[in-house]
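Omission of a single protein chain aside, the complex is shown with its protein chains in their original locations.
So that you can tell them apart, the chains are marked A, B and C in the order they are listed, and the count of residues begins at 1 in each.
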Amino acid sequence: MSDLEDFRLRARDWLASVAPEFARPARRGLSVEDDLAVGRRYMAAKYDAGFAGINWSPEIGGQGLSNLHKIAFDAEEMAWGMPVGYFGISLGMPIPILIQYGQDRDWVKQRVVKALRGEEIWCQLFSEPSGGSDLAALRTKAETDGNGWKLNGQKVWTSWAQYCDYGVIVARSDPTVAKHKGLTYFWVDMKAPGVEVRPIKLAGGDSHVNEVFFDDVKLAGDQRMGEVGGGFGVALHTLMIERYIATDSAGFGPHLDVFVDLARELEVNEKPALEDGRVRSAIARNYAMRSGLEAITRRAMLMMEAGMQPGPEGSLQKLVAVRSRQKLSELALDLQGNTGLAFDPHAYVKEDWGASWLNAPTGRIAGGSDEVLLNTIAEKILGLPQDHRPDKGVPFNQIPA
Amino acid sequence: MSDLEDFRLRARDWLASVAPEFARPARRGLSVEDDLAVGRRYMAAKYDAGFAGINWSPEIGGQGLSNLHKIAFDAEEMAWGMPVGYFGISLGMPIPILIQYGQDRDWVKQRVVKALRGEEIWCQLFSEPSGGSDLAALRTKAETDGNGWKLNGQKVWTSWAQYCDYGVIVARSDPTVAKHKGLTYFWVDMKAPGVEVRPIKLAGGDSHVNEVFFDDVKLAGDQRMGEVGGGFGVALHTLMIERYIATDSAGFGPHLDVFVDLARELEVNEKPALEDGRVRSAIARNYAMRSGLEAITRRAMLMMEAGMQPGPEGSLQKLVAVRSRQKLSELALDLQGNTGLAFDPHAYVKEDWGASWLNAPTGRIAGGSDEVLLNTIAEKILGLPQDHRPDKGVPFNQIPA
Amino acid sequence: MSLLYDEGQQAIATESRKVADARADKARLLALLERGGAYDETFWATAREQGWTALALPEDYGGLGLGLVELGLVAQATGAATAGAPFLTPGYGAAIALLEGDDAELKARWLPGIASGETIAAVAFAEGQSPLPERPTARLTAEGLTGEKPGVTGAAHAHIAVVWALADGEPALVLAEIRDEHRRPIDGFDNSRGLADLAFANAPAQVLVKGKAARAAAHDVLARMAVVTAHEQVGGAEALLHIARDYALTRKAFGQPIGAFQSIKHRIAELYGLVEIARANCIHAASRAHETGSEADFLKAAAAARISATEAYDTAARDTIQVHGGIGVTWETGLHLHMRRARSLAIEQGNLMWWEDLLVRELTGVAA
Partner (left out) sequence: MSLLYDEGQQAIATESRKVADARADKARLLALLERGGAYDETFWATAREQGWTALALPEDYGGLGLGLVELGLVAQATGAATAGAPFLTPGYGAAIALLEGDDAELKARWLPGIASGETIAAVAFAEGQSPLPERPTARLTAEGLTGEKPGVTGAAHAHIAVVWALADGEPALVLAEIRDEHRRPIDGFDNSRGLADLAFANAPAQVLVKGKAARAAAHDVLARMAVVTAHEQVGGAEALLHIARDYALTRKAFGQPIGAFQSIKHRIAELYGLVEIARANCIHAASRAHETGSEADFLKAAAAARISATEAYDTAARDTIQVHGGIGVTWETGLHLHMRRARSLAIEQGNLMWWEDLLVRELTGVAA
């Protein structure tokens, strides 16, 4: 048995052993705060069991294993619905960047371990109200202030900021050059004076994203990461890091089996729904799409195992899966007719069609909208031209608002 | 009974009386040339019966009736499949423009009558290989030559040019100004020396469009229509003229009844196709779409009867109808399975699903592509911005090819 | 009836839109989403004061003697405003059911209250997934009405319900008064719909129509309600179309308004097409129904309106939110009010598949 398979089995055993305390069924009905507390305990247990920082170097608290080991563990973990959502971004982007660019190495290592144990959470402060998919249009100002900097402005869509201890941020340090060139990257103490976090309530009713306001927030010189004016490069690097993540052909909604089980109980025109051509077509088309995405993932894994670079087709996963999850969720609700109008706002999106449907639009926008993903595929993979960008090369302070 | 209804009934009676000689069944299997000959006889009979130039002034050979009378007649005529295709563009655009801009009025009147009687046919020479949907990018040159002009260049997609006696053409008379400003509009004798017509065979196998080459073709000064440099305006005017045309919610493909009759004879999975949810959905969605388009048309007619300007939603007809005709035609073929693979290249697109399917792409491109129609709706009706146009305002001879 | 609105009808359209917009309050509507068993009293008071409840009822019973065309125009206005109470449509449906019966006493007893809005009526036809089951399980016997009806719109607040049931083995439209022990309110994703399961056990009830005529009457009532709903869907879809258009004109990305990107521009143009086709079908369908009784092709026209309006509203909800990006999925922006309403209206009066099958049966004579 390969070392990877062996690792996968050990992971499975450990997850099964802690599931009674941490897995989704054990947490039904918990408030976000209570769920987060359980999550922190889970992260600590995971660290002690040697499944934290799997593909990171031991010097900074990792396990020194391969990316494949991490993907394997994540896939096993996803099946249990463990309370890891709060730590995904923290460990996915800010911490790896901190590891690479953090100036005070001892301090960095302390942060990494605390983040792995769930004792501290980091957020990523990129998006701004004016920006949308145009990251380089950001307006938050970083002005030199003594040996350090002074931060003023507003960020938005910051996940879990209300529970975060630290964040990484890109700010405009020079408005007189083209918009990509005037940015610098820092880490920031979320508890520092002048930092205000305001949760944003989303259409589904929850508030895991926030507005974050900065009013003369002081940054020491060693809080800078990367060169002055090099912030856009570091930001892009941040967005590139997490390429080895477990995918979900269900688009982070319910598995197709959940749809089939529902349809078994329903009728279309007083005949079994599963005998209706429209229902059969929806099941078949979704199965074909999902099995294709899964084959793409399995192939990517095999290539990585063989030391090859996986193909770019991996970038299709979210675009294709979430979009079709939205329509399948609508159909699941429509099929139930008057018997399916009851709705629980706290239901789990991977188990409940109402929750899946209501949150699908967020899924199609967050982490790269359909349109941004299509542009990326067209430009980066197919070599099609970039969209017209009138602001290209224009000094930021001369771009009409 | 309204005068319009009375007119409609007279038209219906006359059409019924000549149908045995001219309607589609009487022409099955005819070559294009023979069919055209029948068409010329039909046009003459129509003229003699007082149904030609219905909404044109009597001074130039018309009947002096309203646009509604014309639409009413066209709708009745369409139902019979009369051989009018060869004359549609001729009478739809070039002749009305000639009537408005032609300098020698007696000569104009002769042409109009001969065109109405089908003795002469006019074509419209707009599109060029480089142009596509960008009319103002045309390159055919008109240089002054004595009191007249000299024409050099190439046109393409010219319908029925191989049978035409005259044409209207837009050419570039001044390459040193912005591309919209340097164009002039003429009529041209298609039999003149230096005019060469080469038919283009289309995917369906027929050749009703042509390339037309102009090699030092002489134009007299009075062949100019409109001002020098005013050609783009006249061309746009040409394209605006035919707003009062009979629409076809079948997208110029088979009627939905033809699909239903076919489905009655077929099985899906050894059960009647009409009982299959996918087939029922296709029929229902198409019916809903078509009935909507038909209601839009009826409403436009009523508004015109009431002397009002019909709404802009009329511009949806071709976009919506032809696109869905393409998919319905595919389904009609697929449903027949192995029993539907036989194909007659000369079948009529409104009766045969194979012909409808094979020619649908032409329908989605000719006379305004889906994309051009969507842009028009977005810009003219909804007020959305025009696409980026780097060549805007640039002198034509300075635009990179 | 003509496909062109006359001046009176245009006045109703303008006025109802003006009033519905003026009285609508997004904050109030958002609050209602999180409050089960409540509805927007301001809207309902407006509907009564404006005579919208009386619009399509005969003058003999305190109605204004207008019809489905006028009620449809009001529904378009309330749909655009995602109105916070669902009673207009079932009220009209219940009134039609009463009118198609021949019990003068019942008409005199209930129609004036429906016209004034004092009486809130529900229409309880659906069982299981069928909006109009071939043979309902609800039964009317000498002991009274017994049976269950799931997820009935407005039933959490209604005083009476018109119920699709079997009376002595024959299909019938039955009128029953709703008492609190009959209803179990449901928390939904669009709470102002006043959803409740109804369960009757030997409840007092009277027959309105019975036998063969009852089936035809039930189809007519459901189709009329579907046409009102289709107008509501068109109103909602059109409102979204304008919101998307306006946002695409003002919001900038990469230095130009996002409306200049064809992925946005063409999507909004497609919405225009869906809205106009659905609107045309609605106008046509409304013109095919009379005060009582309808043209032979009314069911087909209603189905076409229902199908195209459902597609238009669903697509508009999906695409308008997508065009907005992040701001489109916040609670405060409230586009989810339309998204939720689009789903409610897609399910009330029967889902797309049911109407597709009905339409094809009407077109071909072949049942699903």
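In the analysis below, contacts are C-beta pairs under 8 Å (C-beta built on N, C-alpha and C of every residue); 3 or more make two chains touch, one makes a residue touch a chain.
All values reported here derive from a predicted model rather than from experimental measurement.
When the full complex is taken into account, the listed residue touching the unshown chain is B:339, out of B:31, B:309 or B:339. Note that of A:296, A:341 or A:366, the residue touching the chain absent from this view is A:296.
Across A:61, A:153 or A:277, the single residue that touches the chain missing here is A:277. If you put the hidden chain back, the residue from B:44, B:75, B:228 or B:365 that touches it is B:365.
Taking the complete complex into account, B:330 is the one of B:119, B:330 or B:351 that touches the chain left out. As for the chain not pictured, it touches subunit A at residues 260, 264, 272, 274-275, 277, 280-281, 283-285, 287-289, 291-293, 295-296, 298-299, 302-303, 306, 311, 313, 316, 319-320, 371, 374-375, 377-378, 381-388. For subunit C, the residues touching the absent chain in the complete assembly are 261-263, 266. By the touch rule set out above, subunit B reaches the unshown chain at residues 127, 132-134, 137, 156-157, 200-203, 205, 266-271, 273, 276, 278, 326, 330, 333-345, 354, 357-358, 361-362, 364-366, 369-371, 374, 387-392, 394, 399-401.
Following the convention adopted for this analysis, only the chains that are shown with their structure count from here on.
As a whole-number value, the distance joining the C-alpha centres of subunit A and subunit C reads 40 Å. For this pair, subunit A with subunit B, the centres built from the Cα atoms lie 53 Å apart.
A separation of 42 Å divides the Cα centre of subunit B from that of subunit C.
Shared interface positions of subunit A, defined as residues touching 2 or more other chains, are 268, 276, 278, 388. Among all residues of subunit C, those that touch two or more other chains are 256, 260, 353, 357, 368.
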